[in-house]
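Attaching a single structure in structure tokens format; questions to follow.
All protein chains but one are shown in place.
The block that comes next holds subunit A.
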Amino acid sequence: MQNKKLKWKSDFEKSVIIENFVNRGWIKSQEKEEESTDWNVYWATVWNVRNIFNPKNGFRLNDQQIINHFPNHYELTRKDFMVKNLKRFKREQDKEVLETFNFDFLPTTYIFPGEYSLFVEEFHRNPNQTWIVKPAARSQGKGIFLLRKIQQLKKISGTTVTSNMTQLNLASKENYVVSRYIDNPLLIGGKKFDLRMYVLVTNYKPLKVWIYNKGFGRFCNEQYTTDVAEIENMFVHLTNVAIQQYSDKYSQKHGGKYSIDALKLYVESAYGTDALQRMMDDIHNIMLTSLKSVQAVIQNDKHCFEMYGYDILLDSNLKPWLIEINASPSLTTTTPVDKNLKMNLINDVYNIVLPNDDFPDNEQKCNYLFIQCIEQQPTKVGGFTLLYDESLDPNNRKTQKRQSVKIWK
């Protein structure tokens, strides 16, 4: 039954989380300490999740506790680990007879400092190519810059960098990822944008993935140009709201956010229904392939789920490219529409992970109803649609992939 008096805890003072919990009749955990364990539902930061699952702390979650990250979520959400896992998964798949995954969505990427020499080779092969340099573990566009000359790497090495160097020593301990810059993004109104889409994973083994039907495009405030003189103009190239909000042209009313529904209407009307379908199929492929790439690596835990924020860039051919995957997509709301979206998003997340405020174990306790439960499981909950459920047919991945895409259609 809904409105059970579950105890909640949140590391984020975000209205979309707190209002959702309160609306469900849940009670705030009264324990003030960060390490407090008297909760059923915890919306935690990634650092606190790390502490909770640190074996040294000797803490074990009980059957009545659920948390919003998997222990080693960073395998997917750190840029360098994401690239590493995708490359590894691709190598594994290349050995398979049945090719079921398309990997052509990750721009050529090198991880610094380890792959610096490989990068230099590629750089010299394509001297007119622009690259984008990003710190592996930071967010909100911090530390990102566009690269046209090797010498620009002084920004991260702290010392002069020349084109004949085979090694790069970084000033800080952090890794960087350097990717081929997609310099032909799809433009609307002459401006660059990327997509923020939400994906919920309730289980990794077997993999169960839900995709949210609402998301948005994040628009730059300046007209896009490949003019070298504007290469450092972040208002032209970086779509992060954290950056665009400082533009003179930033609007409080819409926050540069353009709904996915509006984008789909535009693509369908201007490019055709088939073009839209191909684009969405490619986006779903990105989501499934990236999640599959870490399936064997992620520590699956029945107490965990994860709501990822996928950042996807469309190029001028409507081909989607994976930019990054966020473990803690922003729940700050910049407009009433944004608030509406995120309120419903969190509400639907909990309708899936705690249907009727029941903990997942309760559903599976009745063995004789187990098969029935699987068959009766919904494929649509609120704005979420089931994209992939490996448990439907664990022996035939190809069938599953077609099935799950069909479900989505």
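Definition applied: contacts are C-beta pairs under 8 Å (C-beta built on N, C-alpha and C of every residue); 3 or more make two chains touch, one makes a residue touch a chain; residues count from 1.
What we mean here is this: contacts and distances are computed from a predicted model.
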item	value
Missing subunit (named according to UniProt) among the choices "Zinc finger PHD-type domain-containing protein", "Serine palmitoyltransferase 1", "Calcium and integrin-binding protein 1-like" or "Rab-GAP TBC domain-containing protein"	"Rab-GAP TBC domain-containing protein"
Selected residue (touches chain absent from view) among A:M165, A:I188 or A:V297	A:I188
Absent-chain contact - pick from A:N317, A:N340 or A:N356	A:N340
Sole contact to the chain not displayed, among A:K257, A:K292 or A:K342	A:K257
Candidates A:S269, A:Q299 or A:N356 - the one touching the absent chain	A:S269
Subunit A, residues in touch with the chain not shown (by the definition above)	188-191, 193, 219, 223, 251, 253-254, 257-259, 261-262, 265-266, 268-274, 276, 335-337, 340
